[in-house]
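For this view, one protein chain was removed and the others were kept in their places.
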Amino acid sequence: MANIFKKVFFVDFLKGLSLTLRYEVSKSITMRYPDEEKWLPYQRFRGLHTLNRDSQGRELCVACELCAKTCPTKCITVVPMEDDKGIGISDRIAKVYEINLVRCMFCGLCEDACPTTAIRMGRDYELACFSLDCAKAEKKRLLAPKEIPQELDGGYVIKARFERTKEGLKVRPDLSKKKRWW
Amino acid sequence: MEKIFFLIFAIMAIASAIGVVSLRNPVHSAISLMACFFQVAAIFVLLRSPFLAAVQVFLYVGAVMVLFLFVIMMLDIRKATISRFVPGGLFWIVVILIALVYEILAVISKSNLLARRVAAVRLDGTVAEIGKTLFTEYLLPFEVVSVILLVALIGAIVMGKKEIK
Amino acid sequence: MSHELITMDINTLIEVALIIVKVIFVSLTLFALPIPLTWMERKVAGHIQLRLGPFRVGPHGILQPVADMIKLMFKEDIVPDKADRRLFWLAPLLAMVPAFAVYAAIPFGDTVKIPFVDKEITLYISDMNVGILYILAISGMSVYGLILGGWASNSKYAAMGGIRSSAQMISYEIALSFACVAVVMIANSLSLLDIVNAQKELHWNIIYQPLGFIIFLIAALAEINRIPFDLPEDEGTLAAGYHVEYSAMKFSFFMLAEYVAMVTVSVLAVILFFGGWNAPLFLPEIPIFWFVAKVAFFIYFFMWIRFTLPRYRYDQLMTIGWKILLPLSLLNILVTGLFLL
Partner (left out) sequence: MIPLSWYIMLSAALFIIGMAGVLTRRNILIILMSIELILNSANINLVAFSYFLQDLRGQVFAIFVMTIAAAEAAVALGILVALFRNRAVVNADEITTMKG
């Protein structure tokens, strides 16, 4: 009897319609990524690598090539060089340190292998580009200061601005305003 | 004005009718038959019977020809399109057709109905009038036709159904 | 009748000019309608799925349809090898022309006074005394575009879409017409103007014909190939059905026909069951406003349904058409007849 009632008055159908109507008026969960909002990743996020320095500004990397050895995709190239000007923490530093981002799968094994904690996975994930040149991360790029400080806690949405600069499209985050995305 | 329209419709109707019998591909034939029916509907409008014109489009163009196309697509017509066009015995066919044309021309030229002009009284509200005529004077034929339709419906279903073995 | 043409007085000329203006206005409106409608459909889809919908082109993505249109215009026009070229050309036109031709008989309102000239104009192109029959007949013709598009592409998915559409359209046309017959019985006329005028003062047909309305709505959904009955262009099983092989402008003709058909069905639902341009409740009468508002509601309703229901299976579609809707619509006619007697 209840079944017939349900069928005659399209109860299930009306339930479905009301559900979709409820969704329609509720707030969307998508964010408008490049234009207005940006996701700030957690601290343990595995993005573009960084080469770190110690507190006196010396490069931590000693060009031991352990990261290149342990890399499963063989995407890291390290060429060592003798140096006594105090750029590095020892007199052996990397002349060339290059990561092929096309092949890198961001597994983080280089991070584990590094004896001096020089290489770390950073939080930069905007790696898309129009030519293959920028898919190669050189030492200079890895050493450059990051826009997102390592100390900052992540896991939320921040305001961002989408800009067309001469170097290409850039998403400029505004770290002061943040909100939880849910 | 009306004559020009009639001529346009008539010429298109005849052209598409010739298309029906002369085109190789049954799908093309069906399309030109559809066009022909449409022209005939237009001629019905010229004859001040819009109801029949609408029924013509509804029934012939909207249903019967779609049915034809449906069946044509269901059947494999690739062989049919390359088969020979006119079979033997063409001579007799031509003789019969010429006799037919002659006969029709003779009847038309002898008849005195053709000079007739339209009566001064116009039939108004044709839909209601047709309905009344259909359900009073022609009630029995109407019922017979509906029974025929029912029989055709059942027949078509039985024919179209796969045999249960 | 040629001498009549010459002796036509100025009033007749004005009448003819008015009709031409109306025809141009209506067809331009219909050509432009898919622009807001595609935007609206994408926004509705987005919000129902908790997304935002298009946002990049123009404020709130309002220029997205224009961008789409430009893209469709400049796309390569591909005709498949071994396709039946003539029919492949003809099919989009055959889909589009009936969709527009329907509007010759649709009234958008009664009469409006032009303020300065002091002349009344009618808000319909023509008041045929067989209006509803004409609309059903012409809209039944739009199936040719689907069938021929499917057949001419010489592709198996397209052909299956074409066959499905022909069977579906014939099946649901019956139920649709029968739902309309009950309305015609109440109004005692086939003319749409009379049907609307019979619904004055809240005697809307929806009150007397709830079953007829439901049948009409379901059959109309099937007739315009929208979800849950969009089997002819079923993306899941047929790639895109009858228009798989179409691209560029030809494809956009199919889309245009589909949107115009959706508007037509909404307009018909309003005229037949919701009192046309008569104001709801006791609100003031504003020419054309209430009509457009009701039509907009129905268009929204169709979009709403599209993103609520899943697609039916083909055998379910046929079962609904022949075993449920057809007997119900006959019953509806019978009951209506008994009440009228």
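The first chain written gets the first letter, and so on, giving A, B and C; residue counts start at 1 in each chain.
Methods note: contacts are C-beta pairs under 8 Å (C-beta built on N, C-alpha and C of every residue); 3 or more make two chains touch, one makes a residue touch a chain.
What you see is a predicted model, and the numbers here were worked out from it, not measured in a lab.
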{"item": "Contact set of the excluded chain (shown chains only)", "value": "B"}
{"item": "Where the missing chain touches chain B, by residue", "value": "2-3, 6, 10, 13-14, 17-18, 20-21, 26, 29-30, 33, 36-37, 40, 43-44, 46-49, 51-52, 55-56, 59-60, 63-64, 67-68, 71-72, 74-77, 79-80, 83-87, 90, 93, 96-97, 100-101, 104-105, 108, 113-119, 121-123, 126, 129-130, 133-134, 137-138, 141-142, 145, 148-149, 151-153, 155-160, 162"}
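We take it that only the chains that are shown with their structure count from here on.
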{"item": "Whole-Å separation of chain centres (CA-atom averages), chain A against chain B", "value": "72"}
{"item": "Approximate Å spacing (C-alpha centroids) for the pair chain B, chain C", "value": "28"}
{"item": "Shared-contact residues (touching 2 or more other chains) in chain B", "value": "none"}
{"item": "Residue numbers on chain A that touch chain C, as the complex places them", "value": "10, 13, 16-17, 19-21, 23-26, 28-30, 32, 35"}
{"item": "Chain B partner contacts - residues on chain C that touch it in the complex", "value": "1-2, 4-5, 84, 87, 90, 128-130, 133-134, 136-138, 140-141, 143-144, 147-148, 151, 159, 162-163, 166-167, 169-170, 173, 190"}
{"item": "Chain B to chain C touching residues, read off their complex", "value": "1-3, 25, 27-28, 31, 34, 50-51, 53-55, 57-58, 61-63, 66-67, 69-70, 73-74, 125-127"}
